[in-house]
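All protein chains but one are shown in place.
Each chain gets a letter, A, B and C, in the order it is written, and its residues are counted from 1.
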Amino acid sequence: NEPEYQWLKELGLQEKNPGVYDGNKWCGSGSVIDSISPINGRPIAAIQEGNKDDYNNAVINSMNAWKIWREVPGPLRGNIVREMNEEFRKNKNILGKLIALEVGKLQYEGFDEVDDYIKCCDLAVGLSRMIGGHIFPSERPGHMLMEQWNPYGLVGIITAFNYPASVFGWNQSLSLVCGNCTVWKGAPSTPLTQIAVSKIIERVLTSNSIPAGVCTSVCGGSDIGESMCKDKRINVLSFTGSTQVGRKVGVIVQERFGKSILELGGNNAILVDETADLDILMNELYNGLFVANGQCCTSTRRLIVHDSLYDEVLRRLLKMYSKTKVGDPFDGNSSSNIILVSLYIHYICYIDIRYRYV
Amino acid sequence: NEPEYQWLKELGLQEKNPGVYDGNKWCGSGSVIDSISPINGRPIAAIQEGNKDDYNNAVINSMNAWKIWREVPGPLRGNIVREMNEEFRKNKNILGKLIALEVGKLQYEGFDEVDDYIKCCDLAVGLSRMIGGHIFPSERPGHMLMEQWNPYGLVGIITAFNYPASVFGWNQSLSLVCGNCTVWKGAPSTPLTQIAVSKIIERVLTSNSIPAGVCTSVCGGSDIGESMCKDKRINVLSFTGSTQVGRKVGVIVQERFGKSILELGGNNAILVDETADLDILMNELYNGLFVANGQCCTSTRRLIVHDSLYDEVLRRLLKMYSKTKVGDPFDGNSSSNIILVSLYIHYICYIDIRYRYV
Amino acid sequence: NEPEYQWLKELGLQEKNPGVYDGNKWCGSGSVIDSISPINGRPIAAIQEGNKDDYNNAVINSMNAWKIWREVPGPLRGNIVREMNEEFRKNKNILGKLIALEVGKLQYEGFDEVDDYIKCCDLAVGLSRMIGGHIFPSERPGHMLMEQWNPYGLVGIITAFNYPASVFGWNQSLSLVCGNCTVWKGAPSTPLTQIAVSKIIERVLTSNSIPAGVCTSVCGGSDIGESMCKDKRINVLSFTGSTQVGRKVGVIVQERFGKSILELGGNNAILVDETADLDILMNELYNGLFVANGQCCTSTRRLIVHDSLYDEVLRRLLKMYSKTKVGDPFDGNSSSNIILVSLYIHYICYIDIRYRYV
Partner (left out) sequence: NEPEYQWLKELGLQEKNPGVYDGNKWCGSGSVIDSISPINGRPIAAIQEGNKDDYNNAVINSMNAWKIWREVPGPLRGNIVREMNEEFRKNKNILGKLIALEVGKLQYEGFDEVDDYIKCCDLAVGLSRMIGGHIFPSERPGHMLMEQWNPYGLVGIITAFNYPASVFGWNQSLSLVCGNCTVWKGAPSTPLTQIAVSKIIERVLTSNSIPAGVCTSVCGGSDIGESMCKDKRINVLSFTGSTQVGRKVGVIVQERFGKSILELGGNNAILVDETADLDILMNELYNGLFVANGQCCTSTRRLIVHDSLYDEVLRRLLKMYSKTKVGDPFDGNSSSNIILVSLYIHYICYIDIRYRYV
């Protein structure tokens, strides 16, 4: 309710927000938490999370919505995604600003994140007129083999704190055109982004008279995540997060013969041989080290440099760090609000690079 | 300039219109013609068509624009098509009304035609992130075969009078995302639709700082069409029209090893065997006979009915005709402005239907 | 060594057989078991299974072979599979006879099983000239996205007792053209088929100077199977068998982020509505009930019949059973050596069939 956060009202956010959209209504009977901006450590707004009953209602509503959604022809499902796309275009700046505030990113990184969602919708709309099975020749006279692609049902989506909108977006937009419904649980530290995105989606669904259970959303903790893993009604579970948790998620879902999509941590290296162009290197390193404060599955974790270039690379790297300002992304002078990823420079001589079978 | 046609000004049309967009400017040094509505036989507005010099300028500008357009990344080309799509959505009703007026269709058929354009753009935008070649295994160690799809260059598009906008649209939207430029010649009877559509496209290109030669447009007669057939700079020629003309077009383009796409006349039959559901039949016949006044490559030309159903089908057909009102599509009471396609009812006994190798 | 089994020598089988091909030699340091024909309960020959050390050697040799195999161009890998195919064609009858003897199938079912292997090789050879990634448009000027398909490495294949050759074949032939090596463990009751097939494969590999570790083979029990599940060097594990075991396999492989392919039990129903053609039904039922003695993942387990047809279906079913002779497949009078799958006939009235979202 502070004056500086008045703009959040445009996204439908209030001082205290129900954290669950169960397909019928906004509700929430779990604990009340604050969303705290990592920029200044101060609360932005309060959220009442969902408990297991809220989650269960959301799944029931999604299953009912699915009976209708699966019968909507693909191109018309695509048209709904296109309308969501339009809404995200319109709200790109304000939504990006909220992401920057809640995650502690630079503002343009927040805008870019919404842009990723938008581009995925563009792809999904096109796919809604293309995807389908193949026809194969049969050995039996007068027959053919027809591969018919059917929707799975409910796709559970558990997203990470670093990309609270786009990770959901590329799972949701593609799930939707395929005829699946989605049940979303975001990271506990980014509930406001989850609520703001879900409100936009809800609006598009209801204004098209589509049951809004097509996309339900539950803010909550690891108890909700665990329920989703075990829940046989969640036919596919897409999890983005740590390798440690992802390992457990994969096993629990496998145990019930569910499908899982696991987007886990990276351990990316840059190999610098003696012919490397250091200007290109530094440019890529800047992205690899500082984008999303280095909190990204595609961040650079290891830098393997040829003996002969080691000193120069080190010198440039130190200079790059010293020139980078850490500060408030809403203050125009900061170029980043950096929480550094751990970086090790290996003093090794790299000899033979083989890319093909890495 | 008559009061009843004031709404055409919203589409940028005037009492007298230059009929050529050569990529730089609107011009036209050919004959001045009137666009006459088949509804009432009265002129709507005048157009100065292009002559061969105008055409030549358009091609030169398209070729220059192509050098830039082919370097624009596919997804960004898709984004331009997406913006065109937005403009067509906004102008759907007024553009559809112009089509109805100039072609003599029902108004909803005009709206539907713009809708076809719109849907093709949706598909094209998705394709702009997908299309490309395949990688194949090579017999040589350490090699692979890579199939790289490159744009052709200039796609000439000659459209027919019955669908003055959508036939252009599905050629143009797909050409554009593939990295080709288009040179358009519409039917001599539908210049206003051609001009209105081209003005929308021009606006989107220039507001994105894309050379507008990407899509040039020449109103003109068969001399322009003939030039396009013979012109080696037109790498692909897409012709929609009569089988008679299409046969000549295909030969002239083949002579110079160009590529042609020929959408020519149909000769569609409906086969009615003794088990047919006549309600479904009459519904399909209505579409097959009356849509676009029956002036459509997918119109029903032949009706082959089983002996035992002949009398009943004839009775229902006569009733359908007698109930159909012919009149002004802008007058709410008319259900169609029908110029009948010739229909022959064959009195034959159909015995064995094989669909597979028709 | 009995006169009636002399023909097994043509397949390289002896009275006592080493059960492991480790890529270098035939060996085996595990327990000695007899392969017993279910037809007459008598031993066919003895096999010394592999122990964990044998298995470990096989994996080491496969990994070394993979370093060479992955560099062999796809079409040349296809050519090796083609030569295997030729050998299976030549040995089809004698190999099929062994399968019939060891599994207790009809002889023609044994031949058909080899035929399935052969057809899969035909497909694989074609694929060796086709498979590969796609090229996608990039958002960055002058760039494209290239999807390069690389082999996984080692594919572990655990096969079931009912199809000891073909289940291996469709995994192995496709793995090979993709550039993977295979490590095979068959069912403990079908070691002779596993050895005979592996000897053919070994011959083709060595005669082409390809390291025979490309396809290693270990006869053994559940300890070997368990080792394969846990072994990080087995990049993909393909398991065919019971749902119960498959559930465990999937979880163990998932725990180490391996890939698994699980072909588990079926629970297939035939729905018979009131319009069913009972001649077609009985024909399909015959296949569904009796093929492979009903021991097949595609066997019919449930028959759901409309009220009005129940009595007639039951009458025909009893007649079909009574006419089926159970006996020795090598005795020409038997039409099958039937061990019946449990079949329940549900007395229910089926009302509305929806195929799309089953």
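We take it that contacts are C-beta pairs under 8 Å (C-beta built on N, C-alpha and C of every residue); 3 or more make two chains touch, one makes a residue touch a chain.
Owing to the predicted nature of the structure, the values given are computational and were not obtained by experimental measurement.
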**Request:** Check each of C:78, C:169, C:288 or C:329 against the chain that is not shown and name the one that touches it.
**Result:** C:78
**Item:** Touching the absent chain when the full complex is considered, from A:36, A:130, A:245 or A:261
**Value:** A:130
**Touching residues on chain A - with respect to the absent chain** = 71-76, 128-149
**Fill in**
Residues on chain C facing the left-out chain by the touch rule are 75, 78-79, 82, 119, 122-130
**Asked** Since one chain has been left out of the picture, which residues of chain B touch it in the full complex?
**Response** 70, 148, 150-151, 247, 250-251, 254-255, 257, 356-357
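Quick note on the criterion: only the chains that are shown with their structure count from here on.
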**Message:** Chain contact topology under the given definition, line, ring, star, complete or other?
**Reply:** complete
**Item:** Chain-chain pair with the highest tally of contacting C-beta pairs
**Value:** B-C
**Request:** Could you tell me which chain's Cα centre is nearest to the average position of every protein Cα atom shown?
**Result:** A
**Message:** Taking only the C-alpha atoms, how many degrees of rotation bring chain A onto chain C, rounded to the nearest 5?
**Reply:** 180
**Message:** If I list every residue number at the interface of chain A and chain B, are over half of them used by both copies, so same, or under half, so different?
**Reply:** same
**Prompt:** Between chain B and chain C, what is the separation of their C-alpha centroids in Å?
**Reply:** 54
**Prompt:** Among the residues of chain C, which ones contact at least 2 other chains?
**Reply:** 148
